[in-house]
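Missing here is one protein chain; the remaining ones are kept as they sit in the complex.
Chain IDs A, B and C follow the sequence of writing; residue 1 opens each chain.
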Amino acid sequence: MSDVPKTIYLRYFAQLREQSQHEQEERVTTAQTYGELYQELKTQYRFTLDLTHVKVAANDVFVPLDQPIQAGDKVVFIPPVAGG
Amino acid sequence: MSDVPKTIYLRYFAQLREQSQHEQEERVTTAQTYGELYQELKTQYRFTLDLTHVKVAANDVFVPLDQPIQAGDKVVFIPPVAGG
Amino acid sequence: MVIKQFSLTNTPLEPAQLWQPLANLSAGAFVSFEGWVRNHNHGKIVTALEYEVYPALALKEGEQILAEAIGKFDLLGAIASHRYGQLTLGEIAVWVGVTAPHRQQAFAGAAYIIDEIKHRLPIWKKEYYLDEPAAWVYCRDHH
Partner (left out) sequence: MVIKQFSLTNTPLEPAQLWQPLANLSAGAFVSFEGWVRNHNHGKIVTALEYEVYPALALKEGEQILAEAIGKFDLLGAIASHRYGQLTLGEIAVWVGVTAPHRQQAFAGAAYIIDEIKHRLPIWKKEYYLDEPAAWVYCRDHH
């Protein structure tokens, strides 16, 4: 069960968009958690931000990085914000 | 010297204006200090405010109530304020 | 150049005009405060309001308050204007606007100015009520 690849939908913002050169991406992953997924993407796209500086939203809600990924999730990693 | 009557010029605001029924007044007084002057006016006009709730300005500057009156002073007693 | 302007007026305060001298490309934060005439106060129904002011001293004291706020909080500008005369419900009784490099200074500066205006400015407020005689009201924070 845990090794079954899942299809998820990613959107990228700010420096993650620039570094990945993607605005969005459909992706098949075997990562178990959002944190593992971020490390997978970080390696592939050479993201400069470490996991400790990133938050994650699944389906437009903030969720813990160690939460299991669900197939079909819309996932957005949130680099440090700067409103105002 | 201290008993020489002095001529001063009073302006009244807010409840002191209403209770004295004067907007302004030229007055000859033997009061030594602004505090003494207020007591004189309080008796005459039946001001309801005690001296402890009043401040005083002479010549458009706040001054201590126990300061000696100078002849020719423009005196304004300041009831509790309520800006804003 | 630091902006410092205190004024008294018997015509309606216009925030869209009042802030304009504060425009400054070095300022990151603008905070404004408006005191509005409420329809009630301490359980009484207020129908109208009258401010009476001692102009010469109020202008001096107002300028002094702005100067203190600018010095204490490194403001880039501070403007305040107080109405006097008859006011109707919902009107602006006092407007304060400040600019600063950062928001903490701007909030602290604006709060300081309105606090001092309420406690020090020689201006008096008479409230007219629905069922009771009009009364001169004091700043309750202070007395």
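Just so it is clear, a residue touches a chain if its C-beta (ideal position, glycine included) is under 8 Å from a C-beta of that chain, and two chains touch if they have at least 3 such contacts.
The shown structure was predicted, so the numbers you read here are calculated from the model rather than taken from an experiment.
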In the full complex, the chain left out is in contact with A, C
Return the single residue from C:Val53, C:Ala106 or C:Leu121 that touches the missing chain.
C:Ala106
Selected residue (touches chain absent from view) among A:Leu51, A:Leu65 or A:Ile78
A:Ile78
Where does subunit C touch the missing chain, residue by residue?
15-16, 23, 25-36, 38-40, 89-90, 99, 101, 103, 106-107, 110-111, 114
Of the residues in subunit A, which ones touch the absent chain?
11, 13-15, 17, 53, 57, 60-62, 76, 78-84
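Throughout what follows, only the chains that are shown with their structure count from here on.
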Please identify the chain with the largest separation between its CA centroid and the CA centroid of subunit B.
A
For subunit A paired with subunit C, centre-to-centre distance based on mean C-alpha positions, whole Å:
49
Centre to centre, by mean C-alpha position, how many angstrom separate subunit A and subunit B?
74
Which residues of subunit A are in contact with two or more other chains?
none
Where subunit C touches two or more other chains at once, the residues are none
